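The complex appears here minus one protein chain, its other protein chains still in place.
Showing subunit A:
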């Protein structure tokens, strides 16, 4: 009888324990890196926002006025009793568990530097809860509308700011002439050609644009009087924005009143932007920020108010704004001490300094935006072009086949070349041999474009490969040529995938430091660059420079704020890429 219950059979012992241990060890290994990074991120956030000095009352106030209403909104959007109960349990139970657990660790093991149990609760319980309710709510109509509106608000303003920053290095009067004499007539001719199907208009538009550009460059030194920068922005960007926004609404077949409302409000906002004073952006460029924000919101609103469900979501920005104001009011009235934050609006809009209290990241942010703008154009064009050749023109055999294979192997090897070697390429070729200068935007942008080129090519190739062959065959069957097929069928279909890949690659470029050091980018510049040929700094360069400062305030305050700024920009870029990809997947 005893033999049957014995695990030791003639097949040998079957050890469950060993298997279980192995499973949990490998699970632990999968998360150990993530946990380490999470701990480091918590510390850098605590330092950047000075949360270690935050009083519990301050944390409680904002928790009640911002976080709780936000979670409430998400729960309302989901509208599921069981889910609400689960979230409440997590928040309440988490409070007890963190308070008890944290105190136990502190008494038994030792103090945990710069953390309190309230902060631990904030990061270990509240943040994951907020993330998960956001994720669940984003699939419901109310949440979708609310997050969509917030996204338009932030996205429009951020894009507007980025464009405004790009204009720092552009000669505004020249741009005014080029736009008036070249861009505007060319666009007009092209639009006319679309309506009349006249074959030669594309060529004509190109010629007119080119002539306009040449005339503008000739006229630039001759003409003496130009409108103010604000008016130039309004004429060249504000009005096209308003027309474009109205056009999108019109294409959706909205009523004439709505088209006029969106166009008019965008124009009005852009005009009001002239008056908007700002310490950081150059004079008048508020036009682009307000115009882009209102255009994005307006276009979204005309869509959202007609939706069958989820209109309540439009109140989310109001809810958050009221919450923030209420929190600030309570803090003021009760006299709660506010923590000493490092990452503040002044930090983002002022120049670096040798004293920690005055140090800012503004020139580095401007440098990064301009460099990434140039890199985006260069690497997208080159990456897509190379990918189109490799996927659409390449053959398996013959000379072209051999060339294609060579390109393919070469790209795979380029992707593995260390970034510091690309820095040497930039130094030897662009800075010294071609004389583009040390640390200029041109040198840096060219170097970074070549650095991320393999990544953009590979991701664009994947996007092109995912276009089903039936579409191409269908186009050829209609008598289209190869270029017509690529232009009208393949590229539009692959565009979201290629955009996603390029944005992810740009995320890599924005954090690169080693090549920038090699080509002589400035570690610290005290004012925004004046042109693309002046010496640039960038966010990672500034972090690198500050990390060497021995003072505590720099190490744990100023640099932490810089790191968090960089990470927020990265998060925004990658988030945009993921949203584009998800939308693309939903459409197919």
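The definition used in the following text is that contacts are C-beta pairs under 8 Å (C-beta built on N, C-alpha and C of every residue); 3 or more make two chains touch, one makes a residue touch a chain; residues count from 1.
The rule is short, and it goes like this: contacts and distances are computed from a predicted model.
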**Report entry** Among "Phosphate transport system permease protein", "4Fe-4S dicluster domain-containing protein", "Phosphoribosylformylglycinamidine synthase subunit PurQ" or "Propanoyl-CoA C-acyltransferase", UniProt-listed name of the chain not shown
**Finding:** "Phosphate transport system permease protein"
**Report entry** Of A:481, A:527 or A:551, the residue in touch with the unshown chain
**Finding:** A:481
Query raised in the report: Among A:213, A:226, A:250 or A:407, which residue is in contact with the omitted chain in the full complex?
Result: A:407
Report summary line: Touching the hidden chain, out of A:184, A:427, A:528 or A:584, is A:427
Query raised in the report: Which is it among A:119, A:543 or A:584 that touches the chain not included here?
Result: A:543
Query raised in the report: Of A:229, A:493 or A:512, which one is in contact with the hidden chain?
Result: A:512
Requested in this report: Against the chain that's been left off, what residues of subunit A make contact? List them.
Outcome: 11, 14-16, 18-19, 22-23, 25-27, 29-34, 36-37, 40, 43-44, 381-386, 388-390, 392-393, 406-407, 410-414, 416-425, 427-429, 431-433, 438, 450, 453-454, 457, 479, 481-483, 486, 507-508, 510-514, 517-518, 520, 540, 543-544, 547, 555-556, 559-560, 563, 566-567, 570, 574
